[in-house]
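Take a look at the structure set out below.
Heads up, one of the protein chains got dropped from this complex, but the rest are sitting where they should.
Now for chain A:
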Amino acid sequence: MSELLPAVGQVLVLVVVLALAVPLLGRHLAHTYTAPGHLAVERGAYRLLRIDPDADQHWRTYALSALGFSLVGILLLYAVLRLQQHLPLSLGFGALPADGAWNTAVSFVTNTNWQWYSGEAALGHLAQATGLTVQNFVSAATGMAVAAALARALSRSGAGGRIGNFWTDLVRGTVRVLLPGALVAAVLLALLGVVQNLSGARTVTTLTGGEQSVPGGPVASQEAIKELGTNGGGFFNANSAHPFENPTPLTNLIEIVLMLLVPFAMAWAFGLIVGDRRQGAAVLAAMGLLLVVAVALLTWAEMAGPGTVPHAAGGALEGKETRFGTAGSALFAAVTTGTSTGAVNSLHDSFTAPGGGVAMVGMLLGEVSPGGVGSGLYGMLVLAVVTVFIAGLMVGRTPEYLGKKIGQREIVLVAVYVLASPFLVLVGLALALSVPAGVAGLQEDGAHGLSEALYALASASNNNGSAFGGLTSGTPFWNTLLGLAMLLGRFLPLVLVLALAGRFAAAQRVPVGPGTLPTHRPLFVSLLVGVALVVVGLTFVPVLVLGPIVESLS
């Protein structure tokens, strides 16, 4: 029970910090994505890219721009990873294998940051900084751009499918939000002890007199955008459990704040963009509710959950850093799986079975609690459309969300979106568990092996990127499968959301009356949370029963 106080305390601090920062950042985000006029540096970028920043794109053009940009990103990153040995600052590391380079390229461009390799033992500074860190910024900015386009579309009426300009959104999100945010965060983290240098491995003598090679590098700068852009790809294989990335409980809490900041602020900005702050607050409340439940369950599972060892030790400490404790690890795990970040400060494989289950559900929800930067918002808005459809019928009107009628076309887009993640996870799982190459990667048999595979596919399909551990994923089979899951899990929903945005922008806005279903009240928020849980519950309960639930009950 001695840990209960800090457990509650850190959550309270978190809530206070977010309550202060989210509305401010939200206002800045809303301004970023709607205000006319360009900064000098942005104008330079537009001239360089030879684009007209004020051109209003049709959703198809917008989607093609986003897809094209991402495709080029994948190809460039693939090239850097395959040609590493010929490039400067390689620290002597060789080229990644083809399947590994494919997986990593897709992983970083899709904002997943699944890492099958050890960062410090496979990538040189150039690959880390230009390849991965650049994608850490622009993949995040792409997600934010799409969410902003959807919000803008909802605020328009009869705009003929035009939803804004992808390039403008991309540049602004990077220049006005992510770069300054990451700069501040990097300085703060460096001040608090996170390593930041450009040196290679250093050989030091340990306390016991042995020799150890300790690599350095631009850790703080990558750490900042890793959390702020909900990327999650660590400089070190140990990720945020490594003392160079996350040295103290304070940096731990700061990293948690960084992960939550933009996703929540996007929801707030959404309210401002559609001109009704309450709508943003409602979406934010639904995200927050899911997160609070996940944090509570995970903390309970790790501090008092089942298992002989945790009971004897007063908490499940295996695979956790003592400087964070069970509470600090549980909170980090709930946030990193809820935000699609995928950074880890502890080994999720060693969590208690229900704890690991909660982390999985956080991802299986489709990353909406509060989800990745941008993707969390549009994921929640898609769920809101499903909720509105069913709830709207129950009040006797053709369903509408924010004055936009939800008809057949909208439902088709939303239905395919909701189908995508279960399809990728379950079909991938069935495939992995029925071919020898898939089973070979699993460390264990039976329920826990199932959990390892399920976690990996949930993580990849929902662009989270965190790993359960226990799965040897650096094989051609897993690299290819997870790469496909990441690719489809990112871009299929993205295109569907943009198509939906196009429909919304083109539609007339129906005025709100007393007969309209209010979408800002607690009743709607709880219904939205219920729909999110029921959709994921009905889809994944059978496999969860065979994995974490069977384990929890044994």
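Keep in mind that, in the parts below, contacts are C-beta pairs under 8 Å (C-beta built on N, C-alpha and C of every residue); 3 or more make two chains touch, one makes a residue touch a chain; residues count from 1.
Everything below uses one rule, namely that contacts and distances are computed from a predicted model.
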Chain excluded from display, named as in UniProt, from "Peptidase U62 modulator of DNA gyrase", "Cytochrome c553", "Pyruvate dehydrogenase E1 component subunit alpha" or "Potassium-transporting ATPase ATP-binding subunit": "Potassium-transporting ATPase ATP-binding subunit"
Absent-chain contact - pick from A:98, A:289 or A:411: A:411
From A:7, A:517 or A:532, residue that would touch the chain that is not displayed: A:517
Full-complex contact with the absent chain, from A:121, A:198, A:390 or A:440: A:390
Residue of A:29, A:316, A:450 or A:467 touching the missing chain in the full complex: A:450
Where the missing chain touches chain A, by residue: 157, 386, 389-398, 403, 406-408, 410-412, 415-416, 418-419, 422-423, 426-427, 429-431, 433-434, 439, 446-447, 449-450, 508-511, 513-518, 521, 523, 527, 534, 537-539, 541-543, 545-547, 549-550, 553-554
